[in-house]
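Note that one protein chain of the assembly has been removed; the remaining protein chains are unaltered in position.
Take a look at chain A:
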Amino acid sequence: MAEQRMGFFTDTTVCIGCKACEVACKEWNDVPDDGFVFRATSYDNTGSLGASTWRHVAFVEQDGRWLMMSDVCKHCTHAACLDVCPTGALFRTEFDTVVVQPDVCNGCGYCVPACPYGVIDRREDDGRAWKCTLCYDRLRGGMEPACAKACPTKSIQFGPLDELRERAQERVERLHAEGMTDARLYGESPDNGVGGTGAFFLLMDEPETYGLPPDPVVTTRDLPAMWRWAGGAALALAAGVAVCFAGRKP
């Protein structure tokens, strides 16, 4: 467990939309076909992350520029999918990544609506939940994840999270100095609603433009309050039942 926290820094300014990451991920992880849908929006017929899509390249056509971003599981510090998994199938690895154990998952599907990024999903033919493992097997073998390895422009960078955060900060400052004031980091802050993400991004527009939530929060943050409200309702129910019997002779 002495490993460092590993993660991704995806710099969208150098993404060329080649989708090599999508292909490499599919090949290495033997991820099945996710359907062939002509979406008629942009050069994106993949659509979104899902049970059989662990990297997704978003294409946003704007006046005078074209934004491309390779999206992936965020491997949150406070991961809702992991918190709510009732079987322990989801676990945190020695690399501080979040992985599903397919031999334990019973397909309850609770992780699916829990994720504030809409990443994890259930394969309906297989019945279990699937998502990016940050190539857990490759990491254990001392290799980098397939997507980062295949990325021809180093848009996807893999490494110890501390180093990536420093590198990303320098990159943003350089872009700002060059006049690209739209550049901003997304997810890197440990103060955000998920305690910082293991996979973070350099974006050129608001997160929602890329289909990302602007201010996500781990739903279990509010769980103590939820149990208190439910406890109040349970007590009220017990009292209500007692009152219904009060003063009535059998």
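Here are a few things to note about the model shown:
In this section, contacts are C-beta pairs under 8 Å (C-beta built on N, C-alpha and C of every residue); 3 or more make two chains touch, one makes a residue touch a chain; residues count from 1.
Quick note on the criterion: contacts and distances are computed from a predicted model.
Looking at the choices "3-hydroxyacyl-CoA dehydrogenase", "Polysulfide reductase", "Chemotaxis protein CheA" or "Chromate transporter", the name in the UniProt record of the chain not drawn here is "Polysulfide reductase". The chain that is not drawn here is touched, among residues A:Thr87, A:Thr153 or A:Gln169, by A:Thr87.
Residue A:Pro216 is the one among A:Gly7, A:Pro145, A:Gly198 or A:Pro216 that touches the chain not shown. Against the chain not displayed here, chain A makes contact via residues 39, 41-42, 47-48, 50, 58, 60, 78, 80, 83-89, 104-110, 112-124, 126-129, 191-195, 206, 208-223, 225-227, 229-238, 240-245, 248, 250.
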